[in-house]
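Here you go, one structure.
Complex shown without one protein chain; remaining protein chains in place.
And now, subunit A:
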């Protein structure tokens, strides 16, 4: 080699053992290491979410979004150990780690079509994704149970969340609207069957701006479908709005006479009544159960029938059963429940409901059955103070107070007579009355005659006295005899064979006949109340008809 001829310059170059080129691998190591470290250390945590199926969830593709912002991606989808569900491993973005906290909810957003709404249309094109709704707490959790149905309103939206409990689901479903005076103020978010209590529970959401409308005294009722009710107060047809008819819906309001109370709290539970009537009836608070014994047929009286006090709803019939009847008693026992507070207003301010009742019964409060509707024949229990009622006391049978009853046959007839007055007018009553008047006139004439006759007799007697006072009275015997004969004739005309008597008897006969025809009419009405509307059926005689071919 040429080391011997090397110049000092070259020696200096050789001495530099560490060339600057070594910076390249150094930098490369730092950068590459940094990249790898960032990739693994900064990958964010994994959330394990359990779903019923992995339908439309794809590993590596399905994103997790929070308010449409990507916060992670499904990394793997595995069957759960029990092979009944799947577990999606979701790799969260590092800056979204705080979203994995207690109360966070996951559900798959995919196209859904329900009666009331279509949602998730965009996912048809861009694929399903998992929506994450962060919980309220800050407690970190990594295992979640995914929801099968999306909650209609995210809990981040302010508003009132309530639960309605109903006996029957009706046509109320998820997404059904909630109306207040026909205006939509909220929605049903979810319905589920409460197996334990055998009831349907609806989770509903009322928008923030309307939440103050819901009070503690508010009643909710179903408005789905057309409602035809034939009750003691006649026919009633109610239809909601067309949309509610199609998709169902619920209405709430504070029923008339109810107390609104404080605004409802979040999560409060309300009863969902099948219709407005039931809701309205629900506001009275029965505090007293009373037993009534009716000595007549209770056909037409059903549990739930109203109990009224002079037309004011006071309670309802609870039970009609011979269970409460003492042996050997054929009267029909009817259990009613009433709000004695209303009744208490009728007497002085007595607080104790039993004392109120006792005082009322002492004053003549009686129960009777009344016809609410001639068309349906439905009965209701009418409580009223009966003037001149036989004195009675509030009795007690078992746990129930007993209010004495009164047969309502007459009152019923009276009501019917009132309602059919127009028909009565068509009856031959006028003639009868006219005849009656004539007879009365005749009587008065006769009486006048009689009076005249009597005064004549008086005069005659006075003269007779005078005559008797005279000596020649004896001679007047024949004259007196004639006078007496005259008197007898007059009196005879009033006797059983007299003309007067005959007239009266005839008049009374006709009156009797008229009353008989009333009776026939009332009987036929009682049997067939609708005959008032539809007329009587034709006679039983067969009618000749053309031969059927």
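To be clear about the criterion, a contact is a pair of C-beta atoms (placed from the backbone, for glycine too) under 8 Å apart; a residue touches a chain by one contact, two chains touch by 3 or more; residues count from 1.
In this section, contacts and distances are computed from a predicted model.
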Absent chain [UniProt protein name; select from "Paraquat-inducible protein A", "Pyrimidine operon attenuation protein/uracil phosphoribosyltransferase", "Aldehyde dehydrogenase (NAD+)" or "Protein translocase subunit SecD"]: "Paraquat-inducible protein A"
Touching the absent chain when the full complex is considered, from A:58, A:466, A:488 or A:506: A:58
Residues from subunit A at the interface with the omitted partner, ascending: 1-2, 5, 7, 13, 19, 21-22, 24-25, 27-29, 31-33, 35-36, 39-40, 58, 60-63, 73, 125-127, 129
